[in-house]
Structures are given as structure tokens and as C-alpha cells.
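Input: one structure, supplied below.
The complex appears here minus one protein chain, its other protein chains still in place.
Now for subunit A:
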Amino acid sequence: MNYLALVYYQEQQIDAMTEQEWHDLNQQCIRCVEGLSESGHFLAGQALQPTRQATTIRVRDGETLVTDGPFAETKEQLAGFYLLEARDLNEAIQLASKIPPAQLGSVEIRPIRQLPPKDEGESL
């Protein structure tokens, strides 16, 4: 099973960190990725720039509408993601609980959905 672990925290809380605290958090995340890679559970993952760098687009009637900021104002903001390989939800919970920002904010675990097979004879 593949799961996406979405990492959320309050950017305000991060902004208020000292250089050293921010450095330490990043080092913890690097070690976490290393550990998950070594055990074969890490498929992909990235940290994200803060939501003030986000751009949201919507396509309506063929027209692309572009707005500044995230799709919705939330208390905690998406800060990164891990694509994990796990036996089942219990293992995914164990793995996700090692993600350092889980101690600051929240980590949402979502099972990956397989798209159905492509219709025959059609080109996308």
C-alpha cells in the first residue's frame, strides 16, 4: 500500500523560530528521510515553500483564473509531503509518527487511489 503523509503546521510558529531552531528542525527532517529511505519506506517527498509563495489557479469555461495564496485559509498550512510504502494503516501511522513536524502540527495520512485502466482505443 502507498500512503501520502501530508505535513501541516502553523507557519507563524515556524516564522517565530530562531535560526538555530529552524536549522535543527531541518536536520531532523533530513535524518527522518534517511531513516525511512534505508528501511525502504520512503518513495518520494519534498518540503514546500510557505503558503505566501503559493499561487492558486482555477479553470472555468476554458479560462484560467489565477489568484495569490493557498486555495483556502486554514489554521495550519501544508508544509511538505512524504509518499510512503507501508504494509497497512498501522504501519503508516508508525512511520508518519516519526516525521518531526508531527510534534508541532499534524500529519494527515491518505491512502493512494489507483486510477482505473485507460479506456481502450482512446487517446488522451
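Before moving on, here are some points about what is shown:
The definition used in the following text is that contacts are C-beta pairs under 8 Å (C-beta built on N, C-alpha and C of every residue); 3 or more make two chains touch, one makes a residue touch a chain; residues count from 1.
Please note the rule applied: contacts and distances are computed from a predicted model.
The listed choices are "Cationic peptide transport system ATP-binding protein", "RNA polymerase sigma factor", "histidine kinase" or "Sarcosine oxidase subunit delta"; the UniProt protein name belonging to the chain that is not shown reads "RNA polymerase sigma factor". On the side of subunit A, the interface with the absent chain consists of residues 1, 87-90, 93, 109, 111, 113, 117, using the contact rule stated above.
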